[in-house]
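Every protein chain of the complex appears in place save one, which is left out.
Up next is chain A:
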Amino acid sequence: MPAVSKGDGMRGLAVFISDIRNCKSKEAEIKRINKELANIRSKFKGDKALDGYSKKKYVCKLLFIFLLGHDIDFGHMEAVNLLSSNKYTEKQIGYLFISVLVNSNSELIRLINNAIKNDLSSRNPTFMCLALHCIANVGSREMAEAFAGEIPRILVAGDTMDSVKQSAALCLLRLYKTSPDLVLMGEWTSRVVHLLNDQHMGVVTAAISLITCLSQKNPDEFKTCVSLAVSRLSRIVSSASTDLQDYTYYFVPAPWLSCKLLRLLQCYPPPEDGAVKGRLVECLETILNKAQEPPKSKKVQHSNAKNAILFEAISLIIHYDSEPNLLVRACNQLGQFLQHRETNLRYLALESMCTLASSEFSHEAVKTHIETVINALKTERDVSVRQRAADLLYAMCDRSNAKQIVAEMLSYLETADYSIREEMVLKVAILAEKYAVDYSWYVDTILNLIRIAGDYVSEEVWYRVIQIVINRDDVQGYAAKTVFEALQAPACHENMVKVGGYILGEFGNLIAGDPRSSPLVQFNLLHSKFHLCSVPTRALLLSAYIKFINLFPETKSTIQEVLRSDSQIRNSDVELQQRAVEYLKLSSIASTDVLATVLEEMPPFPERESSILAKLKKKKGPGAVSVNELEEGKREGGELNGGGERGGDSSAIASTPSPSADLLGLRTGPPVTAAAPSTGSLLVDVFSEAGVNDDGFLSTQVSKIYNTVLVVFGYFNKKILHIVPLNDLSERELVTINEQTPQGVFVMAPFLKMFRALTCTILLGLGMALLENVDPNPENFVCAGVIQTKAQQVGSLLRLEPNAQAQMYRLTVRSSKDTVSKRLCELLAEQF
């Protein structure tokens, strides 16, 4: 580029700028600017033609004034005139003004485009570069329209100078990012890939950014770049630090290019060609080796550049996940960084290790650093690093170290930063559940969790405890005892009271033998917390009291007394009042048998995906372990969850079709099976004990009356269908169905006669609400419901007219979308 000689400087501009800098006040500055603007206006008036130099000077002044924050509404024309000058400095100022101040004014854009076109077709490389820079800086759609065809040609033309190629590559990248639809792939794409072989390192660096961006969109077209990139990388890596003179940065050869190459390779799977792969592995090994060498310079830039390459290489190794040797080496390398005094390095090491931990090859290697990581969690000053340490602990956790890690996380939770507490709580809850071999340990852990960080324990966590305690007989007594002890603390968290109320209400009898926890003591303990709790907890406690009446008839009078008190029976909250009234009546009217039936012990919960996990997935902070990994873990910890069906992962389902179908019902007992249409195979998200109570009741009823086996085959995909009954009484029961794929088949066998009740069940199971007394013919069923898909809500109406004599029926479905009606029709037709 031609250097700007001293004599070429603009004196008038310098004077103006120094005047402005010397202004004592804002007003003085505005005055000076107004004066200058008036002067420029009078010069631009067009009485006599200005020479290039003064035009350049005035345009420069306008630019300066604009950059000071004043509006400029003239001078564009002069700037455009400068574009056609032959002097570099004048052209440069013109382009600068255009880049900064251009607005999509149609006539000017046309002129500008014309000038750019002229420059692009000139053979002068500096002019071409200026034009390309201007296009990239403006980057508007108009520019893209005008030049998207031209620039690729310049980029791949054989006779283009290196500097121009460099600019052209970056300019094309910019246009591709702003309007990808205008940059059309063509025969130039293959030639762009070959720029990786270019002699000029600058061109390669610019081109690789473009190639990375393009290959992310259409990987197949750029597949050939892998081998080129590998060979380029190996050349750089093996070069001595003096080989690439201009591109050696603090003794590191071409660090930017290396990083970009490694990142490009991360877009593709490991190369299939053995030779290429061998070469790449060699490169990666060299990079890891170099990290071990003593630093060539004490400067921070040297180590930064080296580490940047190293981290990119490690993420490539993790991406490939196929070289156990490299993975272990990477892990060891990161282990060294864990104790580095540079905070950023510690952070990056923890973050990379998190992903390493999920690889089967390096999981063990990562585990060796557990002490260091725990130490980091405890002593690290920077909260973001602590967060990463917690993530890593979570990721490296498995059956062997779960107890240690959970204990460490719990103890850290007491002092943890508020911003990460909720996530920590979820993680502890999940780990405790996933790797629990010993249920008493699980219960202890969760109760501890509630005690330490009650505020951060979400609903899902304590729901889960209760589900597990109810489903496992062996832990119930222990749970009741622990909860009872925990409740004796003078101040307990409300969540603790909820768990306590529920568990004592269900299993209080298991510890009633001990005089220290006699029924009355239990009741008094619970009731002492009653007044400090919020309405939903109080409602739960009232339910616990009525269960007490069932479990321990001796407490009946005390509890009735409590229920009868004004604070309950006349409570201003409708829900509490209703419960108090109903429970009081139930306890005084119903016989013990009825009471025992109504308040029977909860049936085991249907197995389902842990709602906690779902919540963590929703939150899923950076660095959290991938979903797949968790899913695997779940399958591993099957005995706890009874191996629920795993939606979401279609490949997993496809590989093991029979067991998943099996789990859905064939193997499990009648209660669950019978309830299949309503809840069994469905994931019930809402956990309102009343709702579950009803459902449970219903399911047993159904199973007693009809010994029908309902087999449900479900191919589960990710589409979720919510069906909300319109019936306002059951509004609480929001049912989420995870089914509905074209292959979903409902088969009922044996199915000879149409039972009205069964039909009801099926229809209700669909989530529709049955509308009684709507149709004049009482035999007919009329239903209404809203099907909620992810994208939209579809209201639907349904009428079923059975004709028992003819053994036929007519089904009419009406909904706002024809595909939905059709699908519903098909589904139901298969059932009858």
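Throughout what follows, a residue touches a chain if its C-beta (ideal position, glycine included) is under 8 Å from a C-beta of that chain, and two chains touch if they have at least 3 such contacts; residues count from 1.
Methods note: contacts and distances are computed from a predicted model.
Its record in UniProt calls the unshown chain "AP-2 complex subunit mu-A-like", which is the match among "AP-2 complex subunit mu-A-like", "RNA polymerase II subunit A C-terminal domain phosphatase SSU72", "TATA-box-binding protein" or "Origin recognition complex subunit 1". Checked against the full complex, the one of A:18, A:42 or A:199 touching the unshown chain is A:42. Per the touch definition above, the residue from A:11, A:24, A:48 or A:531 contacting the chain not shown is A:24.
Of the listed positions A:34, A:216 or A:238, the one in contact with the omitted chain in the full complex is A:34. Hidden from this view is one chain, which touches chain A at 24-26, 31-32, 34-35, 37-39, 41-42, 44-45, 73-74, 76, 105, 108.
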